[in-house]
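The complex appears here minus one protein chain, its other protein chains still in place.
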Amino acid sequence: MNIVVAIKHVPSTADELEINDEGVNLDFDEVDFTINEFDEQAIEQAVLVKEASGGEVTVIGVDVIEELDGVLHTALAKGADKAAKIVGDLEPPIDSHTQARWLADAIGGLTPDLVLTGVQAVDDLDGQIGPMLAAYLDLPYVGVVTGLSVSDGTATVHKEYAGGVMAEFEVNLPAVVGVQAAEKPPRYAPISKIRQMAKSADLEEYEADENVGDSGCEIRKMAKPVSAGHAEMLEGDAEEVAEKIIEILEERGLL
Amino acid sequence: MLTSIERVLFILMALALGGLAGAGFYGIYRIVRSGRSAPPRQNVLSNLIRAAIDVLLQKPMFRSRPVLSTFHAFIFFGFSFYFLVNVTDVLEGFIPGFELVYGGQNSSISLPAGLVNLFNLTADILSVLTLLGMIVFLVRRFLAHDRRLKFNDGVLLNPKVAKGWIGYDSLIVGVFILLHVGSRFLGQALRLAEYGQSDPFMPFASLTANLFTGLSEGGFTAAIHTTWWLALGLILLFLPYFVRSKHIHLMIAPINIGLGKQTPRGELDPATPPAAHTNGDEPADDEDPGARVLQDLSWPRMLDAYACIMCNRCNDVCPAHSQGLVLSPAAVEVNKRYLINEDFTALAFKGDRIDKPLTDVISPEAVWACTTCYACVRVCPVGNEPMADIVDIRRRMIIEGDELDSGIQTALESLAKNGNWFGKGSRGRSRWTKGLEFKVKDVTKEEAEYLWFVGDTASFDARVTPITQTVARVLKRAGVDFGILGRLERNSGNDVRRVGEEGLFEQLAEDNAAALGKGQFQKIVTTDPHSLNALRNEYGPFVESQWPVLHYTNLLLDLFQSGKLNVTHPLSHYRVTYHDPCYLGRYNGEFSAPRQLLELMGVELTEMPRNCENSYCCGAGGGQIWLGSTPAGERPAENRIREALATLAPPSNGDGNVIEPDDGQLLFVVTCPKDVIMYTDAVKTTGNEGKIEVRDMIQLVEEAIGGAMPEPEPETQSGGEA
Partner (left out) sequence: MSNDILAITEHLNGNVADISYEMVGGAKELAAGFGGQAIAIMLGSGMAEQAGTFASDATLYVDDPALAEFNPAAYGRVLAALVEEKSPRLIMFGNTSMGMDLAAWLSVKAGVPCVAYVNHLAVEGGELVATAQIYGGKMAAECVPAGDSAIVSVMAGAFPLDAGQGSTAAEQMASPVSLDDLPIRFTRLIMPEAGDVDITAQEKLVAIGRGIGSDDNIELAEELAEAMDAVLAASRPITDAGWLPKTRQVGKSGVSVKPKLYLMLGISGAPEHIEGMKDAEFIIAINTDADAPIFDVAHYGTTEDLFDVAEAMLEKLE
């Protein structure tokens, strides 16, 4: 089983975000990047599949700000076997179409049996890379998957719908799967293992093809969302606030 | 006195049993040596002598349980003196006519009467005291069933321990001591009875001698021979058992104390054995950090097992055990010893590496219940460090990917990613300064006298940041030249290291060291005892120069003493008690500055029973504050709040003696950001809001100096004068 996990390095939303001078995207100098949280689920799921059915896991991503190594070393420490990055004279933002194109070119050469990716990412304004990879590689795609097992060239996946309903599909391999949640919470990668990987692991590099066109989805303006309104904030200590809440609820006949 | 046959028998027994015991001791030596290396011990001889003196004075015992310790001292002094007594008894047996009664006046060899009388008196009194002590201990264990000798339900115990072998062992040792000392005592009494005369230097024996008047001559001979054998033959029989029994503590304890930890309390031993570091920083491949099996533990941890007598003083002070959790520091040591003894011969003599899993010593649940408060280590009379075993076990669990508590995992991931455990970006670290009326210096950009290492809780927790701001205002008002590292500061790694994430600790320490290296300052100050501990004790390998690390209470005291802060509003209307944070007090010996501050401010301080070295943990340390689930039972902080209330407002004793409002507001004063959270919460959960209030020291200082707002800048001269 040759499993490839395609990941994205995305702006961290743990910080307060600043908009750049042009007002069309973030001020990327003032923001940390982090692995897309769903990609962490995808890596965990890949390692779980490997542990259950054998195989090899390769993690690959576009090195948007030349800081992807740490993410890849972490993936290796969590049980991935190989890691690769797409490099070039790159600068954020790089849209999903472009990233998917580059990833598809690299992944195509790896002849995967299964491609996993996070179901979505905070920066995929022009769509998620999973279905795009499937389209470029001409493979089937199922997303929002929370369960995955593999046998005899077929993957059985559980796709999540609203209201706790799930659909089960059988998917011919090779295929692309967009992971919503791995069957177990992602494991912890001890830092010393990550550091060991940083010393010993070879990261394969792929040159980004500069001739790939963009998504045709240019941002003309970015702003903090205008909220229709803001809650009226209740002042005072917990006692007083509790008092007020009860008062308000009683007024409205909700108690 | 002895017949020839008896003499031959005794000598043969002594050779055989003594040889067996000697082999046992050698075996213990080999087993201890089979542990991993530990930081080298310096000045071993002088330390061993110091330990011997401490033990002779029974000093380590009296850290707790004074009454029982007194009875222990009886037995200890008696038993120690009996080494000498045994020698004279052997002489009595082997040298015809040698005897000590009546100052040795009837002895075949002339003896100095004064010395012999002193010896007899000492032996006589100590024999009785030993018997008394032993009886008290046996009654306590087998009749009174002292609860402190029991373990909480669910504490992992070696099957033999669970079946009550500690009890049997105690019974055997107890009966042995009673027989050994009792027989010797009776033997002397019989001699006095035979002479039919009391000896003023053997008052108890003389008294007892009355029981034997009228015994025939043959009866005396038989009885004296019997008691001699019961006293001395028993010792020989007991020797090999001694090696396997808990009683070996009397040999190992002084050695264990003498060979004890020499680095500061706040500095953990390295995760990989120091020897592995000889060729650069790379640990050898076969030396994984931490411990999974018995012999992954360092030799002092093996020695601990033999030093433990299972008095369970550690359980008394352990916040986890007191909460009813499955952690018992004593059980760790007991289990280790029983585990070793299961395969004693193979471990000692065959050079076998028997992989005895440490999951047979302590359950993972117990491993994760430890707050690393150091109370167990501090209180242990025999110098054991069960906490060190726990940290080493955590280290291996982390590196080998054992399942982690979800809360701890989330915290570690955030720490790895953001450098703090609040899941906030590093840019938010100095956000608390935005509420100030002045700008706080960034020491990486401009020079300041003090670097204030703020720490995670004080920087990010909304319940603490107002206090952090007050500290800044007071320092500003006092004219202290201080700055911060801003977004470059990382969690100090103190608790990360104690969770066992050695790699992350190193990363955080390296990041902080790099940031500190960029800073221009002379001293470090912090409100956070955990940061203080790491910076003061564990950053040596990471920083080029070590700065003095002060707690803010030291700095504040200095400011008052130098007149930069003045008490304008004495706080006599408060009745307070003060809680020593583990990592400030017990770990770093800082007890006086906070108390001096309180005194300066005119506060009436009443100490809780558990104070200073014996302070009780709030339950947050060692990563416990990150746990995703809170275990059942009265939490340590709740227990502590009740202790504080009992101290400040003892329950009325029926005469309607209740606290009057005039008596002043009751305060629980803390000097640690985590304590602010833990105790504020505990006051609520124990339903004591309104009765007692948790205050950080700085809040009292702010009040005492009449408000922390900096004096307004002097008006700049207007242009009119020009």
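Just so it is clear, A and B label the chains in written order, and each chain counts residues from 1 on its own.
One rule holds for everything that comes next: a residue touches a chain if its C-beta (ideal position, glycine included) is under 8 Å from a C-beta of that chain, and two chains touch if they have at least 3 such contacts.
What you see is a predicted model, and the numbers here were worked out from it, not measured in a lab.
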{"item": "Candidates A:58, A:74, A:96 or A:192 - the one touching the absent chain", "value": "A:96"}
{"item": "In chain B, positions touching the absent partner", "value": "406-407, 462-463, 627-630, 684"}
{"item": "Where the unshown chain meets chain A, residue by residue", "value": "11, 13, 16-17, 19, 25-26, 96-97, 100, 119-120, 122-132, 134-136, 139-144, 156, 158-172, 175, 178, 180-181, 215-234, 236-239, 241-243, 245-246, 248-249, 252, 254-255"}
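Here is the rule we go by: only the chains that are shown with their structure count from here on.
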{"item": "Computed distance of Cα centres, chain B from chain A, in Å", "value": "47"}
{"item": "Chain B-facing residues of chain A, complex", "value": "12, 14-16, 30, 32, 34, 185, 187-188, 190-195"}
{"item": "Touching residues (chain side chain B, partner chain A) in the complex", "value": "289, 398-399, 401, 404, 406, 409, 412-413, 416-418, 423-428, 501-504, 506-507"}
